[in-house]
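Heads up, the thing below is written out as structure tokens.
One protein chain is absent from this view; the other protein chains keep their places.
Now for chain A:
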Amino acid sequence: MPRRTMIEAIRDAMDVSMGLDERVVVFGEDVGFFGGVFRCTQGLQAKYGKTRCFDSPISESGIVGAAIGMAAYGLRPCVEVQFADYVYPAYDQIVSEAARLRYRSNGDFTCPLVVRMPTGGGIFGGQTHSQSPEALFTHVSGLKVVVPSNPHDAKGLLIAAIEDPDPVIFLEPKRLYNGPFDGHHDRPVTPWSKHELGEVPDGHFSTPLGKAATRRDGGALTVLAYGTMVYVAEAAVQETGIDADIIDLRTLLPLDLDAVVASVKKTGRCVVVHEATLTSGFGAELAALVQEHCFYHLEAPVARVAGWDTPYPHAQEWDYFPGPARVGRALVETMEA
């Protein structure tokens, strides 16, 4: 089976979708001729022409606003916001318009739209190239929120997102684009070509939205993670020797609650990990759900490991990032509690 980086897998997902469905159009800043600053759309304009893949003005509200109009017309736009940190000008369009169009028009108009954006830190991007804003979208009814953690899922989930009848926020952990980064920033990253989840089938396949995946089967404790933190959790589990279940949520909204509940009921302990800031982060929702659904199975308080409640710093990146040492401490404390 061919091996692909996450960038190649994402590009392949759009390529396959554009090839199968001429309603799929791709645009955004630097997306057309150049192929995107992370090269996710490289070659698509040459292959499908300027009407299917094109450059946009630097206007995120314009990109998403225009895409909503296109989706209402009947196209399937898959647009790129260059960094998740730049999505805020489009927030009104996403929250007030894309998310509510089906509901408020009682299905008269719909919005099958994908907004792709690189998310997360670990690249010395400072506060404007490192944020993880997923909780700002999981709070909005009408949206779906997806965070893939590997090339195989990135392709399958992106195809599913493009084919979904409702708007999908597709957050791509940029630190994973070239390999499964585990938080050990001082070590070389294994390339996807050497990782089994770098195996990505050719052609069309989709990975269903709303379904989590178990990355490690264990009985002692449940780690709930997504994106980059899946590999940080794997490293922490390996280094602490704790026999943990690691659940890769993949889709945050709608959440695969059944998978979460089944795992926590099995282990009786739960650590929630994300890179985004702690307060009102998605971990709060997860912790609340675990408490509501698994309280009588819990042996210890649900722990959260997250980014500190500061803006994402530049020089102190690795003090900020919830790496394997911090996650490992939480695992040990939860086992000892």
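Here, a residue touches a chain if its C-beta (ideal position, glycine included) is under 8 Å from a C-beta of that chain, and two chains touch if they have at least 3 such contacts; residues count from 1.
One rule holds in what follows: contacts and distances are computed from a predicted model.
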| item | value |
| --- | --- |
| Chain not present in the shown complex, as UniProt names it (candidates "Tripartite tricarboxylate transporter TctB family protein", "2-oxoisovalerate dehydrogenase subunit alpha", "FAD-dependent oxidoreductase" or "Phage shock protein A") | "2-oxoisovalerate dehydrogenase subunit alpha" |
| Full-complex contact with the absent chain, from A:Gly62, A:Gly268 or A:Pro313 | A:Gly62 |
| Of A:Leu75, A:Leu176, A:Leu249 or A:Val327, the residue in touch with the unshown chain | A:Leu75 |
| Given A:Asp166, A:Asp245 or A:Glu275, the one touching the chain that is not displayed | A:Asp166 |
| Residues in chain A touching the chain absent from view | 25, 51-52, 56-57, 59, 61-62, 65-70, 72-75, 89, 92-93, 96-97, 100-110, 141-142, 144, 165-166, 210, 254-255, 257-258 |
